[in-house]
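Below: one structure in structure tokens.
Every protein chain of the complex appears in place save one, which is left out.
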Amino acid sequence: MASALSEWVDKQISVITCDGRNIVGQLRGFDQVTNVILDECHERVFSMEAGVEQVVHGLYIIRGDNIAVIGELDAELDAKTDLDTVRAEPLKPVVH
Amino acid sequence: MFPLSLLTTAKGNPMLIELKNGDTYNGRLVNADSWMNISLQGVICTSKDGDRFWNIAECYIRGNSIKYLRIPDEIIDMVQEEEMPVKDKNKKSFSHRGRGGRVNTTGRGRGRGGRGGRRGEGRGNDGRGGPRGGAR
Amino acid sequence: MTSKPTVLDLEKYIDQEVSVKFQGGREVRGILKGFDPLVNVVLDECVETLRDPNDAYRLTDKTRRLGLVVCRGLQVSLVCPNEGLQEIENPFGQQPQI
Amino acid sequence: MSEQATETKKTTTTTTTGKAKYQPSDFLKAVLGRPVIVKLNSGVSYRGILACLDGYMNIAMEQTEEYDDGQLKAKYGDCFIRGNNVHYISTIKRR
Amino acid sequence: MSSECREPLDLIRLSIDERVLVKCKGDRELRGKLHAFDQHLNMVLGDVEETVTIQDVDEETQEEIIRASKRNIEMLFVRGDIIILVSPPLRTT
């Protein structure tokens, strides 16, 4: 079963980790347990008081058992959203 | 490209590893295996809340206790070099990598300010995830 | 059973003091007496650093003595020698460099 | 605990001092049909008659009573408990 | 005594197309008709009533209030690893 991720290689994806963080970056590779290579990635930190803070991180290997959600980033839609005006509660960690 | 082959290529390079308990480890990668078990040397350990720091000569980290690894950007170019067939090695695609100085890197993003909350049983690892032990 | 070498050969730390951290937040230190490829570890004169009852990942300065113990490899997150382990000031200026 | 645990033990390892060994698989065979207490990692415990058990410590019990912090919370005619939550299975002392 | 129960999952097999009680992690209980299950205990339940027990502390009186919120779901896929206990409700007292 070709993994859905293979279509997104070299594309911009958004990952939500089990500790509630949101990391956006270019998918460079992945493996069977969904370990993921994210290049030129940055973390989006949401808060109710300020706009979305984007923290540049660079090259990441994220472990599959720490990933909750992966989605392809819609570049146009993302460009249109003004992250400075976005206010949101940060996600809580997954509870096992 | 496989994450574990990228990791192997990164041997000898500095990297940052955050564990599931929230501590981060900055050090040089000495060795890694197929379970992502890792040994680092010249390590600085930062506590979960970013308020305490330790110097450690060397440490063994178990793969399944890792959240993520941050490795220097150049490593990925080294791996692509190896993978690229010889003929088009010269016309290396130069996507605007913006590899220059990093802009407003404020480090650990949301890592600062402990996540707190009792982890309780922590990662309740339910033996069902991996390939099945016994015949079913 | 064939002992596939682990990524860190613990042999060189035999009879030295090491620290072991477990999944879920427990942490102990003791003299390394033995180990196996699954990183089950034998520690002598072992001492556990107790944790904050409300936060399993926050250590207190309270400890308890356990003596000769076997640490279960399945739950081990980290092993490091205590030789050269010392707490330091924030070495990162403003944020961790890599 | 995987499937092999319930097959007859392939290698019978006796202790270096030759002490009688009572393996988990022996316990599982001996406890079938007897009243037991099953404690889960969450602290909740179940008292009932152990009907059957498999290599993952999945448990089927009858006339089960659920206790949390010593208080009776529920009763189940038959119930299945998923093995990964089990902390221990305990026999009940013959009074 | 009970029918010969060779394997605990037999108890679940006996409950196919019957209503069952499924107790899940996170103080959640599901009551519904068991259509299918697999060895990971992933389940398909029909005509389900979900009960979530919530504990909150009343700010003024500081005493603990326990309330249950219920909802009905027509068809539900339940992932096996959140399941703690399964019981045929007919015979629960």
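The chains carry the letters A, B, C, D and E, assigned in the order they are written, with residues numbered from 1 in each.
Just so it is clear, contacts are C-beta pairs under 8 Å (C-beta built on N, C-alpha and C of every residue); 3 or more make two chains touch, one makes a residue touch a chain.
In this section, contacts and distances are computed from a predicted model.
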item	value
Chain not present in the shown complex, as UniProt names it (candidates "U6 snRNA-associated Sm-like protein LSm5", "Ribosomal RNA-processing protein 42", "Exosome complex component RRP45" or "L antigen family member 3")	"U6 snRNA-associated Sm-like protein LSm5"
Interface with the unshown chain - residue positions in chain D	1-2, 4-5, 13, 15-17, 19, 21-28, 31, 37, 39, 41, 43, 57, 84, 86-93
Those residues of chain C which, in the complete complex, touch the missing chain	11, 14, 22-24, 26, 28-29, 33-36, 40-42, 46, 48-50, 53-54, 59-75, 82
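Keep this in mind: only the chains that are shown with their structure count from here on.
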item	value
Shortest walk length in steps over touching chains, chain A through to chain B	1
Maximum centroid distance from chain A, chain identifier (CA atoms)	D
Euclidean distance of C-alpha centroids - chain B vs chain D, Å	40
Mean-CA-position distance for chain E and chain D (Å)	21
In chain B, residues with contacts to at least two other chains	20, 64, 70-72, 105-108, 117, 120-124, 126, 128-129, 136
Chain C: positions in contact with at least two other chains	98
Complex contacts: residues of chain A adjacent to chain B	17, 19-21, 28-31, 35-37, 39-40, 43, 45, 53, 55-63, 65-66, 90, 93, 95-96
Residues of chain B defined as touching chain A within the complex	1-4, 6-7, 20, 36, 63-64, 66-73, 75-76, 97-98, 102-110, 115, 117, 120-124, 129
Complex contact set, residues of chain D against chain E	33, 40, 42, 46, 51-54, 58-60, 62, 64, 74-82, 84-85
